[in-house]
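Inspection log for the structure reproduced underneath, given as structure tokens.
Excluded from the complex is one protein chain; the other protein chains are retained at their positions.
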């Protein structure tokens, strides 16, 4: 299949829609991004790379980082993490406190904010320099030593993150946060601030399309079972309150972030990532969802 | 792959666990079923049939019927049904009224009771003899003229279905039920009462593993896109409050019923159905979930 | 105190505000009432009667009837009714289903719709001709043989009362409705349809200002303790989601109805009733709340 031709066509078709939606506006560094940015990158398990538009420009990956944090947690602790966080779709607003109260401080899954904060807490248990170790992991799977935090974004998240601070304290009241709340949140906010390009994201996610093994350098990141399970979690919980719609229209495991990035995985074949900063009502990239919908429509490729 | 050997082995492994769980006990005809019943059937797109145990004994398919109702609705009306029912996971108890109140009488998806009641209401708009037409559709896709309602079960559902009556009236208060409530519920309760065996279910669901076309007789049931979309809905919404766990452990689109049946679809390859009446805390067949988990573990076959 | 002068002044002050608010518009017989109607009546325990405006025109008392139903239930069954209905403020929309789900089908108090439906169910247990007996009770305490149901309103309530039907079925699913749902609701909807004037309401409520004894004919309606307790329930639960505001601004036990009537009780002294059909955002008579606020401000009379 001529992927370059396909993503060129998608790029062209989506172009008229750039400008629709709203940027994440709770912090200045996100709301100030050029709203017309749009990039697509695609990488196959054989290592072929395709790209178009702003695909090499770094942006804040935000919640996409939750997949990396979960990967590290599964590597370190295996399935015992599931006593601290669930794996069911949340069925409502992605940072709702209501469900936490219903379910005694156990977040529904690792891809909502509360769940990712618990994962951060779990990681702190065994990490001496958590921020450095997280970065090392990312640089390694990206094969890019320049991946880094955006400290301005991390700081801005911290200064406005009252709901996340509320959730961390609320979970602490249920004894589901064990480390110092400030340290947990500092780690969490830094993860959200990671800057990567579409191309970086494709390279980083390749292990999830190849059953846990990096197909380029043959490094074993996680087991085959774990890779399949992370994919299943992305499908059922990866797109905030638009999980069902994304599965219905796109049909690929994926993860989005309020920075406007979305990554999707077709097991045994490829990963594709898109970036455009303006968001739809569900907090997902308006152009990104449209682009991925087009991709599976044009190629007929989905897991269903 | 020697599917007969695999399901034999599963049958043997699960046998010691029969007796764990609780039957659906809200109506006598369900609670009185022999708790040790256990059947598995598997059918490939090429038409090969495998079975073991009580795979030819008919049981009440209950919520599995919701997939057939949705299929007919999509055939008749296409995507405009999505103005009346959502396609997001419900994230809480499968017959909760809370979410309906939050979302102004629009049920989250067609596989929760409220959603299926709306689908029944939609079908009534264009059916002259709804119960007969529904039966005709089923007999046709099963290739089995003996498929029928269990009138005792339908009657018992009606006599105890106060929550479903409540939901129908509640949605009517939001103007999301258009026909007479008693007729809508009569149709819905009859659908739940349909009796089928594991073997019947495999035959009936074959079109969903074959992109909408019955691979045996080449009848076009729905379009390829629609088949993929129903599969995606089963994956994100098909197992009550255990959707994430099922996707994580089994990794196949599936649908369960409180009669103890579960059906799962592997696109382009096969369908597999299991039946055992005792349920886990989420209302899904205890042995059934375990059997399907074993199946994908042993075969490595899942969509992820 | 010259009550006639006071209510004259109130009538004059409120007059410019008539026309603000919205009528109950779920049934035609309520929405069609002349929006400028406004009456006040006041009756002291000594039997003095004061009135102004449309104080002798009958209107649909709606939820005010819930106080009469509770009175009869307490007479017949005493405090054992509190196993079936609570006595705490509901803290949210007056016909919400959410709280019922939280609290296993036990309504929060007898003055929300669900609670009044349970009271109706309780009354049916011991009444042979419930509608006639209810009417007899009212005619007796009003000393007015012309009090009657408005059958057109009762019918309209029935035809649009999907939420109430939903609630009754929902409570039945928790086994908190014992009689036939249609009979319970027929009785309930008729109670809501009762037509009374401000003057009738004052006469009827006199026993609650006089510790359970009708001060005119010395009939014992309920015990002193029961009268005080009904007053306390009106104060904490009598005005939908405006209980706190009414206690804060008016400071009297009271009960409102969506027909635009409000009755308030000053123990050991008097009852005062107002009627004006246009409602504020909480479903209480806009002019009525304002009039009662003025009354306690001008007279300094409140229970606090």
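Labels for the chains are A, B and C, by order of writing; each one numbers its residues from 1.
Criterion: a residue touches a chain if its C-beta (ideal position, glycine included) is under 8 Å from a C-beta of that chain, and two chains touch if they have at least 3 such contacts.
Not measured: the values here are computed from a predicted model.
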Contacting the left-out chain in the complete assembly, out of C:4, C:155, C:232 or C:280: C:232
Residue of A:167, A:221 or A:250 in touch with the missing chain, whole complex considered: A:167
Options C:21, C:39 or C:89, residue touching the unrepresented chain: C:89
Contacting the left-out chain in the complete assembly, out of A:44, A:96 or A:296: A:96
Residue touching the undisplayed chain, where the options are C:27, C:222 or C:247: C:247
Footprint left on chain C by the chain that the document does not show: 86-92, 99, 102, 108-109, 227-229, 231-233, 235-237, 241-245, 247-248, 251, 253, 267, 300, 302-304
On chain A, residues whose C-beta touches the chain left out of the figure: 96-98, 101, 162-163, 165-170, 172-173
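Following the convention adopted for this analysis, only the chains that are shown with their structure count from here on.
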Chain centre separation in whole Å, for chain C relative to chain A (CA means): 55
Distance between chain centroids, defined by C-alpha means - chain B, chain C (Å): 48
Centre-of-Cα separation between chain B and chain A, whole angstrom: 32
Multi-partner residues of chain B (at least 2 other chains): none
